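Every protein chain of the complex appears in place save one, which is left out.
Moving on, here comes subunit A:
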Amino acid sequence: MEGLLTVNNVWMMICTGLVFFMHLGFAFLEIGLTRQKNTINILFKNIFIITMGLLLYCLLGFNLMYPGEFNGFIGFAGFGLSSPLVDGSLDLAYSEGYTYWTDFLFQGMFAATAATIVSGAVAERMKLSAFMIFVIIYVGLVYPIAGSWKWGGGFLDEMGFYDFAGSTLVHSVGGWAALVAIWLLGARIGKFKDGKIGVFPGHSMPFATAGVLILWLGWFGFNGGSVLSADPELTSLTLVTTCLAAAAGGVASFIFSTMMYKNYDITMFLNGILGGLVGITAGADQMSPTDAVLIGAIAGVIIVLGVALIDKLRLDDPVGAVAVHLICGIWGTLAVGIFGNLASFDQFITQLIGVGCYAAICIVGAFLIFYILKVTIGIRVSKVEETEGLDQHEHGMDAYADFGLRQH
C-alpha cells in the first residue's frame, strides 16, 4: 500500500515539474509572436505570474479552491498551508495518489496558468502595474473560487459537470479574462486603420516553435497528472489521447489555413497544436484514440476560424489566446457530451451549463477588475511608450543588447 502511494506520488511530482515547465513554453510562445521591443515586458509578466501565483496559492488559493465541506459556491479553509497530521507525522491516508504537499504544488502550478493566458492577449500595450494587480486578484481570488465549483466539490461537481484537466477551469477561465481585457484595452496602434487589418509579424518563430513544443511536453503533466495517481491504464490512455489531439489539431489547422490563405503559416500550425491540446483537456481520460483525433482536428479548424473572427470583431489578440484557450476550451468542454464514454444529451446540457457558469463568474470578475483599474490607474501605456516599446520605457532595457538585430 505504501509502495503504491510512493509510486503515485513520484508520478504526481514529475507531472508537477512538467506543468511548471509550461510557463517557459508560454513565455517563449508569447515573445516569439510579438515584436522585439516588448520582449522584456512579456518575460517580466510571465515570471511575475509564476512567482506571485505560487505565493498567492499558498496564502489563500489552495484553501479557497479545496475548502473541504462547503456550500458549493464559496468556501475557505483558512490562510496558509497546514498539513494534516497523524501522530505528529504527515497523514499519508490523505489520498491514494499523492501527499498533501504534492497536492498543493501540483494545483499551484495550474493556478498561475490562467493568468499567463491573459498575458499574451494584452501584450505590447498593457501597463505593467495594472497587469500585476489584475494577476493578484484573478489568481488569488477568481480562479480558486471558480475552481472550487468543480474540482473543490462544489455545485457544478454535484450536477455532474465534467472537466478532467481544465479546458474550462483553467483555459476558459484565462480565455474569458483575455477577451474582456482586449475589449477594454483596445487594439495596438495601427492594428485597425482605415478599415484595414494591420499586421505585426512576431519577431522569432524559433522561440514560438520551441514554446509550443515545450507546452506540448508540459501537457503530459497537465493531463497525465490530472489522473491524480499513476493508474497505469488511465495515465497511458490520457497521454495517448493528449498527443493524438495535439497532432490532429496541428495538421487540421495547417491544412485548413493553407487552403484558405494559400500559404504555409507556421503560427497557425503552432496554434492548431495548442487548440487540439486545449480541446482534449476536458475529456482526455474518457476518449478513444479516434475521438481524440476528431476533437483535435475540429479544434484545429476552430483555431483558423477563431483567429479570423477575433480580427473581424476588431479585437486585437497578438498571440491568438482567445481562439486557443477560450474557443477551444469551450469546444473541448462541450465535446465531453458529444464524444467518448460520457457522451449523452444530458451530459451535453450539463457541460453547457458549466460553460455558462464559468462565463458568468469570469466575465464579471475580469470586467470589474479591469474596469476599476482602467478608471483609476489606467490599463494602457502612453502612445510614445507603445510606439518605442515597453522594454525601453517600463524597463529601460534591451532584450537583445549587443546582438544588433533588426529593430522595428
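Operating definition for what follows: contacts are C-beta pairs under 8 Å (C-beta built on N, C-alpha and C of every residue); 3 or more make two chains touch, one makes a residue touch a chain; residues count from 1.
We take it that contacts and distances are computed from a predicted model.
Peer 1: Assuming one chain is omitted from the figure, identify its UniProt name from "2-oxoglutarate oxidoreductase subunit KorA", "Lipid II isoglutaminyl synthase (glutamine-hydrolyzing) subunit MurT", "Extracellular solute-binding protein" or "P-II family nitrogen regulator".
Peer 2: "P-II family nitrogen regulator"
Peer 1: Of A:I197, A:I349 or A:I372, which one is in contact with the hidden chain?
Peer 2: With A:I197, A:I349 or A:I372 as choices, the missing chain is touched by A:I197.
Peer 1: Using the definition of touch stated at the top, determine which of A:M260, A:I349 or A:M397 touches the missing chain.
Peer 2: Answering carefully, the residue with contact to the hidden chain is A:M260.
Peer 1: Residues of subunit A in contact with the chain that isn't shown?
Peer 2: Considering the whole complex, subunit A reaches the absent chain at 197-199, 201, 257, 260-263, 265, 267-268, 304, 307-308, 311, 320, 406.
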